[in-house]
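All protein chains but one are shown at their positions in the complex.
When the chains are written out, they are named A, B and C in that same order, and each has its own residue count from 1.
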């Protein structure tokens, strides 16, 4: 079966999630959301998946703070972060490019990264655009650092980075190339990566999603996505959503 | 009209409450609860009255902590404290008599006093038993002190002490006799008070509750009390309460 | 997978000798059936945290010898008088007492809920409550000017245990306005709940019910114990059984009377 790049990434991220109890997905993260819902379908309801901003796909009843409280309690095993820039130390920049006094580019802001990157054990970095513009030697602004001094409370941090070209793992303050996506090459990855990284002698190709996975994603996961990511679900999976939610009899 | 001592005290406390926005009453405080409800009836719904432990007479929906959070926000104007011992400095003891290592008497505990006494502007002390056993020169255990050093954050503290014999005001670290209840004398107050206090040349008699007040208390306030203080409402006002609450159609 | 246990004893399995157990105040849903079951099992050396106060539940557990350490702000039977077994144990020095004040317990559990090692609290300075708590610290507030403030270390209970009106088969529990029950569950490693009944459907799928629901994500075990707070009240559902509480106060005034109470109201159930 043919597949879209988004489908490959979601499949890979679902593998990275592994056999954990609880995956949470932040704002503006449709591919990680797809991956988390896919992992939940494969696990028949486990892991718990929480999609920030989606009442249907969160169990939260204690308000917008519950995501962060939950993470502080050690009850979130996997989270996702992106960045306008990501550097070879795992630092992420969600704020600005240029000098802080007169930036040239402004991004939305750090969201919860300056907290969640420290306390969630497995943080998966994702950035579809893989270029020397996004993957840099040193970020201009550290929304959250990739590593901390030993005396800083930090049970969490980055474990991987996935892009439209490849998958890196992260350990001991450095990225290691794990696999290159079909249609891309190691040379291309080197050319478009602004930071140094390690790589084994043989770098495998990222496996394509199976037909079974694609069917699950398109038929079961995509409709669930549409509540929170109507545009993404429409563009990638051709799902349409009515403008109004059906009025629930129980909503007072 | 004849009246019971509890009715005189409740009437006096209602006067002390004055024209405030919000009165809260802690556990095991039936006379202050009577007074607060009386003040609310007189004020046609103001002040707000919160009776700790009574879902019908609290607006709280944020759990058991809301009383304290509310006080911390400066949104509780009047609160009540009693004590196994109260001393002339306004210190209250809700914990024990004797040495801390081997007490002779144990009381329930400090409840919220070690916090609320500091942050509620008008704390009214009440202790029906007026004796040298309860009103002492120095408490054996300070659940909450009557005054604090100037650098300690303390917008609140005691303003009065009412007993079965008299009413004291409190200011500048000392009690002043304000009035003596009908049937009691200044000499008796002096004899049964373990601490020094100030008194004006002429000490008035505490005024009896008016017929109107007594009617309001007995007919309107007493039934509201019965939810939380069934025994008190029965003994003082002759109110009976069914064992079960009526099942509300709306309780899911 | 359902958290609903076959028996009450199964549900209580995670409450082991020596564990730190947090339970709610009298009007927030006290799991009295569960308390009686723990006494029948002969649980020992509990570090009992009563948020922020207790009544019959702590008195029973103390009288039955289940408690090593008690951390709370007050124990009393309210209108029915002092808590006799609590008072006797303090005077006999047979339990370790950590006297607190109500907002300190709320804050210390919220610290764990928020994953921070401590929480600040106003008040307390100059009190003997603070003087006898060597685990509490006073600092000069970095945001004030010679402004002392108390810091309370986070309390992280092994188990939270409470009673609620209902749960569903997904393990969600309706707690209504008793939001401190959510904080207890967030702070505790495990949470065990007894309920009066099982709600058909999913509490989280109905927005109006979801607003008062503690998600099953936080719940480890649920047992169905109809009227399981008796003789204490369950607000909005049933009042306290005053006659029984008066009987308890009278019987528990002496050690012999308390033993007779246990025999009649706690151990008798074992045979049933």
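The rule is short, and it goes like this: a contact is a pair of C-beta atoms (placed from the backbone, for glycine too) under 8 Å apart; a residue touches a chain by one contact, two chains touch by 3 or more.
Please read these numbers as outputs of a predicted model, since none were measured by experiment.
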| item | value |
| --- | --- |
| Touching partners, among the displayed chains, of the absent chain | A, B, C |
| Hidden-chain contact residue, picked from the options A:12, A:50 or A:113 | A:113 |
| From B:71, B:142, B:189 or B:216, residue that would touch the chain that is not displayed | B:71 |
| Interface with the undisplayed chain - residues on subunit B | 22, 48, 55, 59-62, 68-75, 119, 248, 250-252 |
| Footprint left on subunit A by the chain that the document does not show | 27-28, 30, 53, 55, 60-69, 72, 94-96, 100, 102-119, 141-145, 148-149, 151-153, 229-232, 241-245, 247-248, 251-252 |
| Subunit C residues touching the omitted chain (full complex) | 103, 107, 114-122, 137, 139, 141-144, 147, 149, 151, 153, 175-177, 207-212, 236 |
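Please note the rule applied: only the chains that are shown with their structure count from here on.
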| item | value |
| --- | --- |
| From subunit B, the most remote chain by mean C-alpha position | A |
| Centre distance in Å when subunit B and subunit C are each reduced to the mean of their C-alpha atoms | 27 |
| Chain centre separation in whole Å, for subunit B relative to subunit A (CA means) | 57 |
| Subunit A and subunit C, separation of their C-alpha mean positions in angstrom | 40 |
| Junction residues of subunit A, two or more chains touched | none |
| Residue numbers of subunit C (touch at least two other chains) | 182, 209 |
